[in-house]
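One protein chain omitted, others in place.
Chain nomenclature is as follows: A and B, assigned in order of appearance, with residue numbering initiated at 1 for each chain independently.
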Amino acid sequence: MLRRAISHIGLIIACLSVLLPILWVFRTSLVPEHASYSTDIFPELTLENYRLLFGDKNFGTNYANSLIVATLSVVLSMPFAAMTGYAFARFRTGGRIARFATLASQMLPPVALALPVFMLYRAAGLTNSLTGLTLIYAAINLPFLTWILMGFFESIPEDLEGAAMTDGATRWGAFWRIVLPVAAPGILASAVLGFILSWNEFLFALILGGSKTATVPVALAALQTSNGVQISQVSAGVSLAILPLLIAVHFIQKYLVQGLSFGSVK
Amino acid sequence: MSAIARQRLRAGWGFAAPGLTMLALVMGIPLAYALVISMSSMTMLKPALGFTGLTNFATIMSEPLFWHSLWLTLRYSIAAVAGEFIIGLGIALMLRQIIVLRGLYFAILTLPMAMSPVAVALIWRMLLQPNLGIINQSLAAMGLPMVDWLGNSDLALPTLIAIDIWQQTSFVVLLLSAGLASLPKEPYEAAEVDGARPIQQFWYITLPLLRPVSAIAIVIQLINEFRTYDLIYVLTKGGPGVSTELLSFFAYKRAFQGLQVNEGTAAAFILLLIVLMITVVFFWLLERQKT
Partner (left out) sequence: MKNKAFLVAGSLAAALWSSTALAEGITLRALMEDVPETKIIEDMLPDFEAKTGIKVEFEKVGYGDMHDKLVAQLVSGESYYNLLSVDFLWAGEFPAGGWLEDLNPYVAKSGFDMAPVIPSMLDLLGRTDTALPIMPMYNYSMGMIYRTDLIADPALAAKYEAATGKKLAAPTTLDDYVAMAKFFKADGGVNGAAMQGQKGDPNSMEFSNYLFSAGGDYLDANRKVVLDSDQGRQALTLYNDMIKNAAQTGALSATLDDTLRLMCAGESFSMVTYWWMLPQLDNAEKCPKVAGKVAISVMPGGHGESGGWGWGIPKNIPGDQKDAAWQFIEWVQSKDVSVKRALQGHAPVRSDVFSDPAVLAKYPFYAQAGEIVASGKSFPVFTYSPQYEDVLGTQISLSASGDTPVDAAIKASAKGLEDLLAK
């Protein structure tokens, strides 16, 4: 009882520290630029910032681009990540070297890869295209998703598949029908994570893209002009940018947060 | 090798081959190219690739600013990851204790990671603006002094760490919540039967079972924090003075400002080596603790 109360208090404090800045951002999105730093909550209400974003700045295209690339890159990388993660967890394939080599590809600051990727992609004709971006994002997601899923698969006892296989299932069948469903929370978390990683990526989108293939982060970064930062428009962009995650989390949260009554809740 | 072992080996490679091949092609080739650049004489002005061996690495490591950057980056990353993990674990555990409003809390708490680092930086720049920003204005309204968050060389780095924690904790919450949701019921049921108290269940069942996911969350966050760059670029450009000159930013400046792509890339690879070493040591320690 007391534990529940304390938890609520703790969670409320945490939520406030997250929510207050975000609400202020949302407020700023509805305020004209010259009043953006005013301390009044609503010095003037306007939809001008949203109108400018979608009208002048093509934000609709950027948003669509981001959605397409983020979704496709996850769809592309998840199967590979799951299979490789399973191999690493169950069979220790490639030993420590393979595991760390996979992760090591992500340890390099992206800035070192910007020029090589750009030159290779230009030679392959993949610059200024959503296809190219999807491909590089899938490759960026792969190591992290592999490791996360590896962690989840490791927590699943092998007896489950063992039982299925003694009943006649193939390894693949056991993987597909027994392991994956049990690892559902991990898979959903990874999918969300992969989506987010692609949704937020900036450097490759900047270097590999053009005006028609610009994504949300590139669009928002461009609002830092030599005339000052268009912070009200940035706020509008950010308010819209958090929507996909909000929707995704709403759908998956019952898989992630439910079923936690392991006797500690009374 | 026994038949079963051989079968497992084949099965393993069967599962892993597609992913590893894709990675090798799409990531491996650029990585190899980058490595070649780091050992070459390539600059933006003279892009020819002449082999220079380890000269670039030696040059970088002979600069005091490099070591300063490295030290700053280590402190930054460890502080950020520690903060994110402890707070993230706390939040994930608290979410377990309640039923009402759980969905709402979770939705709110995972929001920050939905913002790109550039956006987060711009937003916090607005909030922390020393004269006009809402935080300092609120402090002033409460009679407290206004704080020079990013212009004071002692405060700048901690402020950046706090912003990073603000954003990245949501990722840890997501991961650890999924981890907690995956925990099997049996050990807990058995413990209930044996009359174990909740705190004992937490210490002897939850924490150990959560280890794999926790370890991965920590490692992934460490990697992310080591590569921190956008926050610096947007908020401080490494200043005031050199108090926030993190290594990723150092590498970027060397390549795109100093035009020495070879040296910038070499600095980046040194970063990679260090992160790799820390990761390997971390897992080695974890393995030893297990036995």
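A few comments on the model shown:
Everything below uses one rule, namely that a contact is a pair of C-beta atoms (placed from the backbone, for glycine too) under 8 Å apart; a residue touches a chain by one contact, two chains touch by 3 or more.
Every value quoted in this text rests on a predicted model; they were computed, and no experiment measured them.
Along subunit A, the points of touch with the absent chain fall at residues 33-34, 37, 64-65, 68, 71-72, 75, 114-115, 118-119, 122-123, 127-131, 134, 206-207, 210-213, 218, 221-230. Against the chain not displayed here, subunit B makes contact via residues 44-45, 47, 129-132, 146, 148-153, 156, 233, 235-242, 253, 256-259.
Keep in mind that, in the parts below, only the chains that are shown with their structure count from here on.
Here the CA centre of subunit A is 14 Å from the CA centre of subunit B.
Here subunit B touches subunit A in the complex through residues 8-9, 11-16, 18-20, 22-23, 26-31, 33-34, 37-38, 87, 90-91, 94-99, 101-103, 105-119, 122-127, 129, 132-134, 137, 166, 170-171, 174-175, 177-185, 188-189, 191-192, 198, 201-202, 209, 212-213, 215-216, 219-220, 223, 226-227, 229-230, 234, 247-248, 251-252, 255-256, 261, 264-265, 268-269, 271-272, 275-276, 279-280, going by the rule given at the top. If you check the complex, the residues on subunit A that touch subunit B are 3-4, 6-8, 10-11, 14-15, 17-19, 21-22, 24-25, 28, 36-37, 39, 79-81, 83-84, 86-88, 90-94, 96, 98, 100, 102-113, 115-117, 119-120, 135-136, 138-140, 142-144, 146-148, 150-152, 154-157, 171, 175, 182-183, 185-186, 188-189, 192-193, 196, 199-202, 216-217, 220-221, 223-224, 229, 231, 234-235, 237-238, 241-242, 244-246, 249-250, 253-260, 262-265.
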